[in-house]
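Removed from the display is one protein chain of the complex; every other protein chain stays in position.
In order of appearance the chains are A and B, and numbering begins at 1 in each one.
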Amino acid sequence: MDSQELTEEYKRHIVEALIIANDVPISEAKIASLIEDMTPAQAKKAVDELNAEYSDSQRAFFIARVAGGFQINTRRDMAPWVKKMFKGRMRGRLSQAGLESLAIITFQQPISRVEVDAIRGVNSGGVVKTLLERNLITIAGRSSGPGKPLLYGTTKEFLRYLGVDDIKSLPKPKEIEEIMGKLTTGDGVGENIIEALAGLEDDGVDNSSEATAAVDGVAAPEEKAQAQTHPESDNGQTE
Amino acid sequence: MDSQELTEEYKRHIVEALIIANDVPISEAKIASLIEDMTPAQAKKAVDELNAEYSDSQRAFFIARVAGGFQINTRRDMAPWVKKMFKGRMRGRLSQAGLESLAIITFQQPISRVEVDAIRGVNSGGVVKTLLERNLITIAGRSSGPGKPLLYGTTKEFLRYLGVDDIKSLPKPKEIEEIMGKLTTGDGVGENIIEALAGLEDDGVDNSSEATAAVDGVAAPEEKAQAQTHPESDNGQTE
Partner (left out) sequence: MSYRIHLQNFDGPLDLLLFLIRKNEVDVYDIPVATITQQYMEYLGVIEMLDLDNASEYILMAATLIRVKAALLLPKPELDDDDDADDPRHELVQRLLEYQRFKEVADGLEEIETESRHFFRSLNYKFEDDESEEEDGVEQSEVGMYELMAVFVDVIKRVPPVTEHMVERIPVTIEDQTKVVLEFLENNKQVLFRDLLLTQVNEKIILIVTFIAILELMKSRKVTLNQNKPFAEIWIRKN
C-alpha cells in the first residue's frame, strides 16, 4: 500500500487502529502479518509503548492481553459507570429455543403456550418463562376456548424495539412469506406458511375439547405460577 | 456510586470509557444521564476536548458523531491496514438497485414496497429483502390506505452504515422543478428527457416551439399526477 518505509511511530498508530477496530482480540503475530516490515516482537513492543502513552495521558482505557491477543479494556475505576450503562439493556443472547418461541409469539399473538409447543414440536415452558422475565413477552389475556389457557403477546417495549407501534403493524404470515420468499418444506413439497398454520389450527380444533381440557390439568398450575411471578411484567420493567 | 464530587477531568475520563465501551453510538443525553452532575452540553464539550487530546497525541482514532450519538472510529489513513485485517469479511457494497431503493425509502418513509416499485418502475422485492437483512431498513408500520400494506423506514444502522449523524446530512432529492430547471442551463437530464420525448412527438417535423410548449406544460400538472400515482404518499410522508 505504501511504497515508502513506515516510521516506527506510524506503525504504532496502525497497531492501535488494528486493535481498536478488530472485533476479536488480535495477536501480535496477526498484527505483524498485516504491517509491512514488522515482527511479532515489535508488535508487542508497540503495544507496550501505546499502553505507556495511555497511562501518561490518563486515558480511561488500556490494551489488555487476553487469551487470544490484545483487546481494549476500560480502566478498572471506570467500571461503575460502564456497568451502569450496560445495565437495563436487554443483554445476553437468546437461545435458539428462545428465539423460535419469541418469533412464534410475535407473529401469532395472542397465542397460548400449548400452541407454541405445537408449532415448535417441543415443550416451551422454560423458554416462555425466560421471555417473560426479560420483558419481551407478556400475558395478553386468556383464551375464550375450553380450558381458557393464558395467551401471550409481545410487550410494548419489544414492539418499539422492533420498530413498530402496535401489533397490527407487525407483518402477517402471508406478508412474511411475500418478503422472505415462498416456503418449501424439507421433502420438497411446496407449502406456504398459511397452509402450515391452517393445518395446525385444524388439528387443534379437532380435539380441542379433549385436548385442552386434559392439558389444563397439567398446564394450569404452572401458568398460574407464572402469572403470580410476573404480575406486572407488562408494565413493571419499563425502565 | 461516588459521594465525592467528580472533577471535570475525571468526568471526561468517564465519557471516554463509556464511548469506547459501548457498541452502539451513545448520545450526549445518555452520557449525561449516566454521570453525576453532568449536562448533555457538558458531555458534548467533553467529547470535543477528548478529540482535541486525540489529535494532539496523534491517536489513530477519534470520536465521530454518528446516528445521533458518539462512537470511536479509526482514522481515515488507517483504512488500508484495517481493510487488510477484515479482508474477505467486509460486507459488500450496496448494489445500484439497493441504493436507489434506499434513496426512495429514506426520503419517502414510511413507504410501501408497491410505492417503491412504482417510482423505480421495477419490482423491488428482492432488494427490500436484502435491505431488511442488512438491517438498513425495517418495517415501520402499516398504511391506512387500501390493502393496508406494510410500510418501510430506515434504521439507525443505516445512518451508522453511512457514518452520518442524521438523515438531514444526506443529499436531499431535488425538486422536480429543479431538475426541470436544468433546461435553462443547457445540460442535465431533465432537458434530455424533454428533448427525447419531444422528439418522439415531432417524428421528423421541425417543431421546436411545440417541444418547448410541452416542457412548460410538464411542470404544472406534475403535482396532480404525483398525487394520483401515489395516493398514500401524503399520509406517508410524516416529515
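Just so it is clear, a contact is a pair of C-beta atoms (placed from the backbone, for glycine too) under 8 Å apart; a residue touches a chain by one contact, two chains touch by 3 or more.
Here the structure is a predicted model, which is why all the values come from computation and not from measurement.
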item	value
Touching the absent chain when the full complex is considered, from B:Leu6, B:Val114 or B:Leu132	B:Leu132
Touching the absent chain when the full complex is considered, from A:Leu6, A:Ala140, A:Ile167 or A:Leu197	A:Leu197
Hidden partner chain, residues of chain A it touches	17, 19-26, 66, 70-74, 79, 82-83, 86, 89-94, 99-100, 102-104, 106-107, 118-123, 125-126, 129, 162-164, 171, 173, 176-177, 179-180, 183-187, 189, 191, 193, 195-200, 202-204, 206-207, 210-211, 214-215, 217-218, 222, 225
Absent-chain interface as seen on chain B, which is shown	20-21, 23-24, 61, 64, 66, 71-74, 76, 78-79, 82, 86, 90, 93-94, 96-97, 99-100, 102-104, 106-107, 119-123, 132-133, 135, 138-139, 160-164, 170-174, 176, 179-180, 189-204, 213-214, 216-218, 220-222, 224-226, 229
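Please note the rule applied: only the chains that are shown with their structure count from here on.
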item	value
Euclidean distance of C-alpha centroids - chain A vs chain B, Å	26
Partner chain B, residues of chain A touching it in the complex	1-2, 9, 13-14, 16-18, 20-22, 26, 30, 34-35, 53, 57-61, 72, 74-75, 78, 80-82, 84-86, 162-165, 168-171, 175, 178-181
